[in-house]
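The next block holds one structure in the form of structure tokens; read it before the comments.
Here the complex is missing one protein chain, while the rest keep their positions.
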Amino acid sequence: MATTALHPAARTYRSTLYEWVTTTDHKKIGVMYLINSFIFFFIGGLLALGVRSELAQPGLQFVTDQVYNELFTMHATFMIFLFIIPILAGFGNFIVPLHIGAPDVAFPRINALSLWLLPMAGLLLVLSFFTGQAPAAGWTSYSPLAQDRPLGAVGPGQDLWIVAVVLVGTSSILGAVNFLVTIFKMRAPGMTLFRMPIMVWTVLVTSVLGLLATPVLTSALIMLFIDRNYGGAFFDPKNGGDSILYQNVFWFYSHPAVYIMVLPAMGIISEVLPVFSRKPLFGYKAFVFATAAIGALGFSVWAHHMFTTGAVYLPFFSLMTFLIAVPTGVKMFNWIFTMWRGKLRLSTPLLFALGFLSMFLIGGINGAFSAAVPVDFALHDTYWVVAHLHYVLFGGSVFGVMAGLYYWFPKMTGRMLSEGLGKIQFVLMFIGFNLTFFPMHQLGLAGMPRRIADYSSTAGWNDLNLLATIGGFTIAASMIPLLWNIFVSLRSGKPAGDDPWEANTLEWATTSPPPPYNFDHLPEIRSERPLFDLRHGHAAPAATAVVPQSASTSH
Amino acid sequence: MASSPRTGRTSPALFALVIGAVLILGVIAMVGLGFDPVRVGQGVISSFFPPQAVTDRGEHIRQLYDIVFGIAVVIFFVVEGLIIWTVLRYRRKPGDDELPPQTHGNAIAEVVWTVVPTLIVAVLFVASWLTLNTVEATSAQPQIKVRAVAAQFLWSFEYLPNDYDPVTNKDAKPLLQITEPEGPDGGLTLPVGRTIHLYLQSPDVIHAFYVPQFLFKRDVVPGRTNSFEFTLKDEDAGGTFHGQCAELCGEGHNKMHFDVHAMAGADFDTWLQQKIAAANASPSPPPPQPSGGSTPPGQSGPPAGAPLSLTAKDIAFDKTALTAPAGAPFQIQFDNQDASIPHNVAIHQGSPTGAEVFKGEVFPGPAQKTYDVPPLQAGAYAFVCSVHPNMNGTLTVQ
Partner (left out) sequence: MASDSHAMTSQDHSPVAGLAHDERGGISNVVLGMLLFITSEVMFFAGLFAAYFNVRANAPQWPPINAETGAPYHLEILPLVGPATVLLILSSFTCQFAVWAIRRGDRTAFLRNIGVTFAIGVTFLIMQGIDYTILYGEGITLSSGTFGTTYFTLTGFHGAHVFGGAIMLGVVLYRGLAGQFSARHHDAVEAVSLYWHFVDVVWILLFSLLYLLPGKSPAGV
């Protein structure tokens, strides 16, 4: 198998660790994003196990009310700000320059800064556990509960939380600038916008959302910080402020953030499904427009988190929320019809992609319930909402992340992951996920509010809660085959070769892992599937390109 | 290269096997454990619906839920079925290396699956808008005006005069105040068949008034007065419905429960008159200097010595230590200066988490009460606010 790699520079005396810590190579930074995110995924997961353990039975068995509030607050904070958002940015970092045939991102040093802000933020959050009172006002940190006052958020824990989230936000903004300039300015010749892989499109839309929404969160948090520490009067009715204002500003960010958290996962799915169906994505342009539409509508639905506040114009936000179902539905059908009449290889990446499809479908449908405002009056802030958000963020994003991990791990490391262990992980995770979160629909309908540490043993919620706890530990168990798989593969995994999946996009035209600056020569780009074209004779290789031998033998 | 080794062609069969086995084992286990599969089935189905509504508005919400649920179930089975069928039907057969037809799209199909969902959500939006207007409708002259005050971490309820208005006459004096949120004598007692306008106020953080059987909740936001209207259905007279704070409000969030009692109209009128008369007869919560402590029966006798004084302000006691004589009853003059926020003084053995030996009546401020405390043995005690366990101090009895 010929290589397209450049000869790497002669080895210097510097250690590998030093090289990684100081690198500005988008691929290494991307991999470090993933590692960092997984560390906080496991911390957040442990906190979730604490929550589920406490709720397994009525009564307070393990923690106090205060500690329980800290558990779910920090669980959500880690999962949202230090796992889902960064890990998708990490995939973007690794894959976007490869996808568009660029040597790196536009601002590699700023890229490194974006990365290193994240562990700093995570460290601050971990430190807040040692301040006497970790943040316990929910990841939303609604004012006045998050104000520094008795029975509120006393002490520096909440301030550390604010600083940490602002750091994550800064990282997102800088990352967004980097992605946008890279995508707009550094595409390889022939890579027009409508030949970009869908993954790149979703990163593009995500970056626009991040660029426009994240600074608004920053402003909200800074105002909250001023309220807490300098006697400000923004959000505290006691000083003439307005607690609803905080919710408006917070959700103006945090609803688009939901799409920041799921669009790149949709992008991953849109790469995996065509490759493992051996067909192009069905309705590429419609898919792009649907992505853009979700991004645009995402800015006009924030108040659907506030239907019960009595302070928002309900019909408008209801209509917008319903409308967002349309582009989402378009995508769902595009994915299904990508597989339609294809030749499906049921490898692990495809299994996780199918997990995404079937679970995200539920997350979309149960979201529509809350768009119907009167139904939301019944379901808001109950376990129904917990079910909904986990079907979107776990059933959607996490399954997407796993699909991406199994799909690109060979490209990142040059080694294959074991299919057998991957399937065990998928089955455990799929079953555990549904055991955990499906009963929450019923709990919510039965009237169990979220964010309570205890419930009456006569409320009829015991069995479903126990079931959910069993499911939670099943999900935790599914992480064991994953870690074992990665460990074994890194030590002695099967070499991947350049293109183990017979894939379509440019990252598979270089070595695994790719060399610094990614490409020696690029194939001609005449569609969104340059490698497919190369393999099946629709495109000539670039005149001077060294073509992988395998490409010509594949049919 | 072309014959990818990672086909995993056994997995769909494995999958079907696992799912089938789980289902069969489940049914066998159910029968074996003595459950009736039909009754369990009915229970499972009803768990996908909210509780039976006890208000007129709740009934409308339930109807809307049924519509949304029906459409959702159809969409779920069609799309999920399509996914599963596609996967099973089009999985690659071993050795089949032929390239499938490379379809890039189909304009008609794509228009159809854009337009049809648009129509579905349009129908859903109109249905929910109509229901919303019914649910949000308020009458010019509701028959009962009540206020629920949610403070960290206790509900209290106030029956308001008919001329109350949150803008023009917001200081109208309540006819009656109920400070006990739960139990047969506490909670919100309401007549069936009359329009009830419920105002919601909070002195501290955001709470939410939520009764699952109303199929309704509304936030209680400090700095603004939210309200909503409803009528309890006639057949619910005599029922008690449990409610709970639904917006995270701090440490005691999960303890903010309350009861709603539904009464026949005539019974309610009698009940309200009696309660108002009783409240006026006994020394009422407002100042000056009443002595309405809840002394356990049989504990009388003149208190010895000067009363201890204790003040609660900004969710804190003004003293961290008190001293009382052993073996003699004594009094605590308790001044709650936190507006609308409930406090009391309770005495616990040893530490704030020890056994309770005395509990004074909880009442919202600003108001004072004098508690008559029965004789205590010499030793170390703690005084705490039952509502806010972080408010505490030591009581030395010697």
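Should a chain be cited, it is by its letter among A and B, assigned in written order, with residues numbered from 1 in that chain.
Definition applied: a residue touches a chain if its C-beta (ideal position, glycine included) is under 8 Å from a C-beta of that chain, and two chains touch if they have at least 3 such contacts.
These figures come from a predicted structure and were not determined experimentally.
The chain we do not see here touches A in the full complex. Screening A:Met120, A:Leu211, A:Ile431 or A:Met479 against the full complex identifies A:Leu211 as the residue touching the chain left out.
Of A:Val67, A:Val154, A:Met186 or A:Met479, it is A:Met186 that touches the chain left out of the display. Within the set A:Pro86, A:Gly101 or A:Gly267, the residue that contacts the chain not displayed is A:Gly101.
Seen across the whole complex, the unshown chain contacts chain A at 6, 24, 101-104, 106-110, 173, 176-178, 180-181, 184-189, 211-220, 222-223, 226-227, 230-234, 239-242, 245, 248-249, 252, 517-522.
Definition applied: only the chains that are shown with their structure count from here on.
Each chain gets a centre from the mean of its Cα atoms; for chain A and chain B, those two points are 33 Å apart. The touching residues of chain B, counted against chain A in their complex, run 1-2, 4, 6-9, 11-12, 15, 18, 47-51, 58, 60-61, 64-65, 68-69, 72, 75-76, 79-80, 82-84, 86-87, 90-92, 96-106, 109-110, 113-114, 117-118, 121-122, 124-125, 127-129, 131-132, 135-136, 152, 204-206, 208, 210, 212-213, 215-219, 221-224, 226-227, 244-255, 314-316, 388, 390. For chain A in complex with chain B, the touching residues are 65-66, 69, 136-138, 142, 144-145, 149-152, 237-238, 241-244, 277-280, 282-286, 308-311, 314-315, 318-319, 322-323, 325-326, 329-330, 332-334, 336-337, 339-348, 351, 354, 357-358, 361-362, 365-366, 368-369, 371-375, 377-378, 380-382, 419, 423, 427, 441-442, 445-447, 449, 451-455, 497, 499-502, 536, 550, 553-555.
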